[in-house]
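With one protein chain held back, the other chains of the complex are shown just where they sit.
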């Protein structure tokens, strides 16, 4: 594909996140256009295609056969990711894949190998790396402004648990929810995780407890450079989506704090009130999602290293596996144990 | 026009602000669509029309004759506003007009009268009323949360002066820049201004001084209910666009504070740093501009009182005139003097 | 007096503010000690003297005759200030005088002349200059960090009006309350005020209205260097003592924001709460009052320019007089009119 025309992006799977990507690509990425979509539900596909005035493909193969499609955005169920990555790579398409690449490391490795062999651009959708606040923290860390990094801290609390049916098939709190935070730990510290201690608890949600999953989670990650990241997560924060990232080093600290719905302050007799936090990721990470597509489009058109490589996508999957073992067995788990 | 289809909006004048409106209407207002555009420069009109895949009209009359056009957004030079409002009203179109309606009060009154006579929706483009932070301040004031209002304070500082040629034809700092703040004073206090004391100074910009205008401005507005609003403005704030609004009453205070580019904080040896403010109004008021078009579209389709009425548009024009006299003559000016 | 021993400070007038000064001198200023006190009420004098284990003097003359007294802190009623300053100067004592020096400019001038003639240290008690936040703003302004200064803004709102009897003899809102802010304007801008526009209103307090005074006040001060300061004040802020100072220049802005009782934040479902502001000046300016006495003691012992000179004390008195005229006559008043 050349720089002389806009990148044609097809989306496989237009559920909540695929639909969101479609809208961004159609409206906010000048160098790209929405070329085609596919969904396992023909009705869903038809409805979204109509919204953007394009055709819905009848199959993934049809999608990949189209010369208008330069890139495939994979937003289908996790279990289908690796197979679609391999297919898209074989068709010579640039590949964008939602997190996680797969919950099986051999599948992850096969997918990475396929994109490498085909020489196609491959990027994983860890959108939080593109949040301006989190990215500013990472920039300060990489620029050496914080000295030698020794500690990081990540807060990750959702406003409310997803439906229990979703949860049951999600892979559990480590692979479904904290995988974003495991990626963030690698992103801000810039050194791979070598050991993890994880604790989960089902403290307030009966359905989650009954499903054998956790509503509350803590993880301590030891990085190869010695730095230690602590993460705490919850499936429910009454006050909204709580997403904070902090890196600490010998020369200083960088924090990416929460954002609020607006900047109003109301002063009353005994205190003053700030407005609410954003409700959830659609509101909070609006800007990061746009930046994802600007980054992917630029990468697919102009080359260079992947903004979020296959290795970047593999690492948090392995950490999530180690976390699940640690939480279950009550012992620290080395990443060397995970294959 | 009926609720059964999307509102067709035509834009007259697609310079910076008209172009911005076009993009928002085309991409972010589900209940509206961009029906047509016109610009005095045929090239400009053609280029913007191409961007949105529509036709450029050859004249305002052609625009107004089109059955696809339900509403006209007037974004042309101020001197043409009242004539276009009258034409659009005569054609039965809903009218959106950029601020100020006109710098002549008789023209303002004629425009208002025309829309009233034609019974068409009429709204003035004071976008700041739709900023979530400023609107939360106004809501708190209206809801009585602050008790009896006694003081308001508005900070209005641009990042850099506009080109001197623009300034010379702008009507001066009161009518061009502080008119937004005069409107904000009326909006948050909710009581008309009856007297103004204004002081301008040209302290740092030689070109502005040579043009007889001010780079620094202070105004004290007395409202009919006794409340007093102080405004300070500057054509240049080194740290970015500074837009703060505050209302104080017997039961409390509400502040709409500045927004920052992101929420990162960098802690170093002697202090900690927050990120920069937004550069200017395009970045700062993104959300308010979108809300403007959601409000106008809903109003044009569903009726009800105008979100920003002709009277709302008239008031700050009169205040700006009084301010100019006060600053020139060094005396307080009653709004009764202004016709 | 020499540096080899601690400065003996006598206090004339041990009402609320004199008592506060006594405690600070006795407990927190290593280089000074409380040498003696006098009060027009012998009972009050005896009680405070007992608290600190010292003797109460029977008269000011006895106080000034004591060789243990190196300095006199004048905390009596304003009408007695100038006479006491002149007496203390004649006795060769260093003089500290509470604000205002006097409400009569000739008396102010006579007091200043007396201390100059006697060559004794003289300092006026404008404690807010010693607040760490306000002082940091002034330091940034003086250091040129803000470029050429063009605007300043001062918020001055008390938690509740003083007793009406106090108010009636106070000299009015300009001389009693805003005099601190007039001093702050001079302090942060560093250029004398040449003109003032002032507006007062009695909006919510019937007693204040009946007394012909204002509960709400706005002033616009024009400085000799062209900078403009706006001040707004209120006798009652439901949320506590609101004291903010801001300077704006061509290179930046410095703000001294309010302080809170503590740094706790409570996040609940729809917003988050910060703790209350300090209640009033005793709580808010604790640190500034201590700094006042450290500064005075050092000055009296070691010489150098007065931390707050007689001229510094005179300026806001003249501004307050001009403000009262402006508010009464509805016109801007030049400081040249005030004698």
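A, B and C are the chain letters, set down in written order, and residue numbers restart from 1 in every chain.
Heads up, the rule we're going with is that a contact is a pair of C-beta atoms (placed from the backbone, for glycine too) under 8 Å apart; a residue touches a chain by one contact, two chains touch by 3 or more.
Quick caveat, the model's predicted, so the values are computed rather than measured.
Only one of C:108, C:124 or C:140 touches the chain withheld from this view, namely C:140. Listed for chain B, the residues touching the missing chain in the whole complex are 238-239, 267-277.
With the whole complex as reference, residues 27-28, 131-133, 135-137, 140, 145, 251-259, 261-269, 275 of chain C touch the missing chain. Take chain A: the residues that touch the chain left off the picture are 147-148, 150-151, 153, 155, 157, 197, 199, 201, 203-204, 215-216, 218, 220, 222, 226-228, 230, 232, 234, 236-239, 242, 248, 250-253, 330-332.
Simple rule for what comes next: only the chains that are shown with their structure count from here on.
Computed centre separation for the pair chain A/chain C is 57 angstrom, with centres defined by C-alpha atoms. Across the assembly, chain B contributes 251-253 as residues in contact with two or more other chains.
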